[in-house]
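Only one protein chain is missing; all other protein chains are in place.
Chain naming follows the written order as A and B, and within any one chain the residues start at number 1.
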Amino acid sequence: MYSPTIILEALVNGLMLGAVYALIALGLTLIYGVLHIVNFAHGALLTVSMYLVWIGCEYFGLDPYVAILFVTPAMFAIGYFLQRLVIGPASRGSDNGILLVTLGLSIVIQNLLLAGFNSDTRTIVTDYAFGVIPLGPLLLSQPRVIGLAVSVVTAGLLWLVLNRTDIGKAIRAVAKEKLGASLVGIDVAHVYAMTFAIGTACLAIAGGLLMPSFYVSPTTGAAFVLVAFTIVVLGGMGSIPGALIGGLLIGVVEAASSLFLGDSLGQIGIFLIFILVLLFKPTGLFGAR
Amino acid sequence: MKKAELLCALAFLIVLGLLALVGLPGNILNLFIFMMIITLTAQGWNLLGGYGGLSSFGHAAFFGTGAYAMTVLQTSFGINAWVALVCGVALGALVGAFIGFLSFRAGLKGSYFALITLAFAEVLRILANSWDFTGGAAGMMIKLQNGFAYLQFSDRRYFFLILLVFVALALFLSRWLERSAFGAYLIALRENDQAAQALGVDIFRVKMQAITLSAGLTALAGCLYAQNFLFIDANVAYGSWISIEALFAAIVGGAGTLIGPLIGAVLLLGLGEVTKSFSGGIAGLDLVVFGIILVLCVAFAPNGIRGFFANLKRRRSAAAEAA
Partner (left out) sequence: MKTLTNSFSRRTVLKAGGAAATILAAPGLVRAQAPIVKIGLVQPITGAFAGDGDLARIGAEYAVKEINDAGGIKALGGAKIQLLIGDSRSNAEAGAQATEQLKTDGAVIVVGGFASGIAMTASQAAARYELPFIIDGAVSDGLMTRGLKSVFRFGPSFGASADVALKNLVAINDAAGKAAKTVAIVHEDGLLGSGLAKLMQQRLPPLGFQIVETISHPTPARDMSNVVLRLRSLNPDLIIPSMYFNEFVLLARTMQQQRVKPKGIYALFGGAASSYKFVSEFPDAAEGVMDVNHWGDPKNPTNAKLMEAVKATGKFYAYNTPINYSLIQIAAQAIEMAKSTESGALVEALAKNEFDSGVMPYGRTKFDATGQNVNALPLNTQVQGGDIKVVYPEQFAQSKPKFPANG
């Protein structure tokens, strides 16, 4: 049995990591909520943003957190044009088409990264990567605390954008009633692309938060995608508060199950939650049909 | 037209068989064997995802069950290969029925069904990777023994011929499905399940039958995979790669069509070999080209390759009529 401090520390750790998962899931759930597509290129796009952050640090001497300021608009643009010029036209809105196009894109992106950067693992060394913030008996990792804070703020901002801005209203209108929205003069293709762009931009922030304590190689994003799917399902497909709470919850569950079951079998805990939610409450915690 | 398609496909298989008998270089034969295993996997996927419109992202669950059953029964229990093959198919079908029962009871479809199948496959992968029973992470080997009773041959052309027979049988199965009442119900619920239900179709039962059949066929592919490579581990048997191969092949070839999976598997794997050869020294470039061609395929042949040609033909005959 573990001491209460260890258990508490594990849970807090899980919470902090879960916040970054939530950020990844946020983009995924937004895209699902509006476009009704499961974006299989999400993991590959996360990898792209991590590489961009790495390039910022390696070649321009930026701090990873400063790099976020540059990578976010870049990822926004990438997301916009991917949806507008590739996914939209190529899939023509059919489910199978979108599935294949996003899968195909993830193959293209992953292997472009492999061709460009080879398979070496890239890391960023910062002073604060090994920093800890002592909180009572706990040693909180500095990058993780920053990750938690930034993720929550980002989720809040996203919520504000969706509820308080014109584009946000247009996005919600399209999500609810695509045909109606287009009848009142909303440019649906533009809104789709904007949604995809915002979802992709979230990945830029997640990439910046991960890089100080993680590494990137062409396949890194895949490690986060399944857990992001789980969060999206748990929180309710398309729900932003759902993704945030779902992310924190999954982080805690992962920490607890890996403490008691070991990290490998601990993964089963996540999938079991995934299956149970799908079977008994497919709308998730916050989803509405 | 449908009949012509079936005959075409059979003729193609016969040509492949004759080519093999005349003599093929080892690498080509090896590629053809792999193509036929993927074809079978995709044919299984097609029964549920193509005709029934229930796209699974987790056919690895069935493929892997077949592969593991084949391996465990032979190595740990000394059971004859052919008996193990039948057991593997049955177990795969059982896993399919189990997953189907849970998901269809809960009324899952679309993305939800896709995601739950993915999750089941992952759970099985993690379990197979940690149980001693399945050899854990070390995987399992089937002992090398040549002879018809072992379903291993010193001359692999025989294995290839047996594979071709299985693919042909799966074609007949699909053909039967297309013409049967069961198949009509299945297609009806793909087009509009509420309408089908209103017309008195027991959609739960139809879906259950479809997933069982589909899982069994994919498990057969898994059995034959294990028997060909004689080695499996959790990532090979239950890995997401096979789920993706299955749906790629079926959808690219033409989901819900008789010959779609065959066309898809042959083209995709053939394409992979071709792109591999002009990638130069740069790792990954071949797969970039592969991915781009895939996206272009979807853009210009939304109903799969088969749909593309059917469209061309329709247009041409329309043009002929107009003239």
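Quick notes on this one:
Please note the rule applied: contacts are C-beta pairs under 8 Å (C-beta built on N, C-alpha and C of every residue); 3 or more make two chains touch, one makes a residue touch a chain.
Quick caveat, the model's predicted, so the values are computed rather than measured.
Put simply, the missing chain touches A, B once the whole complex is considered.
Within the full complex, the residue among A:65, A:80 or A:214 touching the omitted chain is A:214.
When the missing chain is restored to the complex, the residue among A:139, A:160 or A:276 that touches it is A:139. Where chain B meets the missing chain, the touching residues are 25-31, 34, 126, 129-130, 136-139, 141, 143-144, 154, 156, 229-231, 233, 235-236, 241, 276-277, 279-281, 283-284, 286-287.
Residue-level contact of chain A with the missing chain is found at 2-3, 6, 9-10, 13-14, 17, 111, 114, 118-121, 123, 125, 129-132, 139, 141, 144, 213-215, 217, 219-220, 222-224, 227, 254-255, 258-259, 262-265, 267.
Heads up, the rule we're going with is that only the chains that are shown with their structure count from here on.
Centre-to-centre separation between chain A and chain B, using Cα means, comes to 32 Å.
Interface residues of chain B, counted against chain A in their complex, comprise 55, 102-103, 105-108, 110-112, 114-116, 118-120, 122-123, 126-127, 129-130, 244, 247-248, 251-252, 255, 282-288, 290-292, 294-299, 302.
Against chain B, in their complex, chain A makes its touches with residues 32, 36, 38, 86, 89-92, 94-97, 99-101, 103-108, 110-115, 118-119, 218, 226, 229-230, 233, 237, 264-265, 267-268, 271-272, 274-275, 278-280, 282.
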